[in-house]
Every structure is written in C-alpha cells, then in structure tokens.
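As you look at this complex, bear in mind that one protein chain is not there, while each of the others sits in place.
Here is subunit A:
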Amino acid sequence: MSYTAGPTGFDAAAATAWRDGVPVYDRGATICVIGAGPSGLTAIKNLKEHGFGVDCYERETGVGGAWNWRHNRSPMYASTHLISSKPFTQFPDFPMPDEWPDYPKHTQVLAYLDHYADHFELRPHIWFGTEVVKAEPAEGDRWDVTTRGTAGYGSERIHRYAGLIIANGHNWSPKRPDYEGLAEFKVETIHSSAYKDVAQLRGRKVLVIGGGNTGCDIAVEAAQQAARCWHSTRRGYWYAPKFALGRPADQVNDLMLWLRLPLRMRQWLGAKTMRSTVGDLTRFGLPEPDHKLYETHPIANSQLVYYLGHGSITPVPDVKRFHRNSVELSNGEEIEPDLVVLATGYSPAFEFLDPALLNTDPQGKPRLALHVFAKRYPTLAVAGLLQPDSGLFPLVHWQTVAFAKLMRLREAAPVKASALHRKLESEVDRRWTEANVKNSSRHWFEVSHVTYLKAIDQLLQEATP
C-alpha cells in the first residue's frame, strides 16, 4: 500500500469500524511502532526494508528516546559515557564514524541516531508529540492503537494496524526501594533520574545508593566535586576497567569468544586479568564479589577504583533504615549526608497495555519468547527489552529483522509461520545467558550477546520461506 506522509494521506481511509462508539481508522497492512528511540528507529527502518508501511508514535518532539537529553524522561546526565565500545554499540549495518573514539560520548550517540533517521528517511513515518494511550487487540490478529497529543492535548483517535512493535524503552520509570523511615527522612533525596549535572553535588555531603553503572558514575563525580562521598552497595561486584591489554575491554572479551574458549576458561582468564589490572578490591573495604565474572551485567568503570584508592569515596554497606536526619547502615554505623542519590535503577513500564497481553507475571515481568514475542499474539513484539553484556543496538536490530521476517512469513506460508510461533511460545521462560545469572529483579532480562544472537540467527533462518 502506498503511503504519503502528512495529515492528508493519513486518514484518507474512512472509518470502517467502531470501537465503543469511536471511529476506528483502518491503516491496512501498516505496522505501528511505539517510540522513536534507538529500538523504534531500527524497527521502522527494518520494517520499511521488508516492504511494510509504518506509523511510529513518539511522545517527544525529536528522535533518540533515552539518548535525547532534552526529553524529560531521559535518564542522561552530562557525563554519561558508553560502557560498550563502538563495534558493539553501532547498528550492524550502519557503522559509527571512524573519527569517533572507542567509547563515543552520549551526545555523539544522539547525533548518530539523528543521522540514522535522516539517512534512511524515517522521519516521515514518525508522529511526534503524540502519545499512545491504549493499545488493544482487534479481530484478525490486528491492533487498535489509541493516540492523542502528548500531555492530553487534542482529541483521541483510534487507528487499526496489522502489527504492533512496542519500543518505549525501559530506562525511564524510576525504581524506588522501600526503605524503612524514608518517608520521614528530612534530607534532600533524589533518584538518579533527576541527576543531570555535577553542579548538583558541589560542596555537599553525598550518599550514593546503588552499585550499578549509574551509581558508580555518580559516586565518581561526587568524589571529584562533593565535600564527602559515601557509596552504598548491597554486595560485591566486579568493576571492569574500560581498557585492558591496550584495547577496549569488551573487545578482549570477544577475542576470547572468537577463540571459542569455554566459559570456565574465560572466567579464569578474565578474573586473572582483573586481578592484575584492578587488583584486590577488599583492600579498599569493598566486599568480595559474591558471583563469578560474566554472571551479571558488568560494571564498566575505570575511575571508581582510582577514587577509592585516593580515599575520596568511602564504601559503605547497604542502608538499614533512614532516621529523621541520618542514615543507619547495616553494620550499625550512622552517617549524616545532606544529599542522598538513589541510583536504584528503572523498571520497564507499559502503561498503555493490559499486562495480560505480555503474559506478565505477578512480579510485573513480561514473559516473552526471546524477550520479544508474546504468547497468543503473533503480530505483537517488544523491541529492546534487554540488558546485554554488550551494546543493545545490534541486538534490537536483529530482533526487529526477525519480526519483519515473521510477518512476511505469515503471508507467504501461514502454516509454517504459526508452527514457528507455537515453537516460540514454548520458550517463554528460557534464559539467554551462558552463566547462572544472579536472581535480582534487575537481572531478569539480562542476556549474553553471543548466546542471544545465536538464538535470533536460528530464528532468522527458520523464518525464511
């Protein structure tokens, strides 16, 4: 079907159906994409490449999603740095410029996404300033998507699509733990999503809670600028340096994968390299890691250990409870910060969707095959709901290619397509990690990039008619 951008072509098809007394505009074989961040952009591009019409809805006024620091849901802070080097960060068919460093700046990533949108002419497909209020299944495996202007401007409209890709990101809805006494705590407490610039820390006594990548970054900035910095972590982690053996550390890891070394040997070699470069962290008062290397998402931070060694960061254990003006730690110690930063992460949220559609369990985690495909809904996909041990973009690229191929297979060989989907349905609880991943709510969608891509690769081959 031909598709011209702009309001004239958009509702050319008259309302052919009704839903609760509201007209539904049928968009035919067009597929809907929710969100124009990296996952949404690659979804549009790959669907286009497979010959589909695409409408994308983006609540903000520009592309880039989380990477666009102008967006109020963006988790970016001025010093955000990539933790995967270029070969793992770029889309597999759109290289980042040679002139950029091994780990590009977050502003460069945004420039890259902007260029991607222009290069592949994706913008005519995106409806900016439009948010999705509701997405519900309609007859014939189709989807009714209700939209309106962001923040409630304009009236609601319903369009009917042949498929739906949800790419709304998972780093925008802050996760706040329930600490005892936090409500009565009188000291300024912010979530890391509200942390933007180092000026917020200057001269203050800062407690950073959380041992993830963001927590470590903010602890490092506090070490440089604040009067005092405590860094509270629940358990021991591996702090991987960003460069090892003279190259980006993730490339060393893939060198071992290329040599097809078994996991045990890689863990041994990796741990040995870490000991010789980073050293024994218990010397600085940090707990011993309670897991083996490669068992959880890596913390890539070269500077944290440096500042621990200079005494600018005081490592402290988990918080036990908050008092009116002080924080009690699990070892009984009491500290009196004047700023608390909760770097406790984000949870995925799909506020426009009935949780049952994603087969969501009582803990709120969607049970999807390959973290993409929903049970009973072959025309629904979630893109980018992953936490890989490498960059995310290549994985999302192949996720959306697989979805496009499956959608094409539905037309070319419907029997084969439904058999393939049934096979996927049987795999909803499978994990795509090679090591035994720690069972914390942060870790359920972690994947090892090679293990995961092997599974996607197989699906791509099976989805060829």
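Heads up, the rule we're going with is that contacts are C-beta pairs under 8 Å (C-beta built on N, C-alpha and C of every residue); 3 or more make two chains touch, one makes a residue touch a chain; residues count from 1.
Everything that follows uses one rule, which is that contacts and distances are computed from a predicted model.
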In UniProt, out of "Secreted protein", "Alpha/beta hydrolase", "(2Fe-2S)-binding protein" or "Peptide/nickel transport system permease protein", the chain dropped from the view is recorded as "Alpha/beta hydrolase"
Among A:P95, A:G154, A:G309 or A:P355, contact with the omitted chain is made only by A:P95
Listed residues A:G53, A:P87, A:G149 or A:P287, member touching the removed chain
A:P87
Given that one chain is not shown, which residue among A:W398, A:W432 or A:F445 touches it?
A:W398
Taking the full complex into account, find the residue in A:Y103, A:F120, A:W172 or A:Y307 that is in contact with the omitted chain.
A:F120
In the whole complex, what residues of subunit A lie against the chain that is missing from view?
49, 85-88, 92-95, 97-99, 118-121, 250-252, 254-255, 257-258, 390, 398, 401, 450, 453-454, 456-457, 460-461
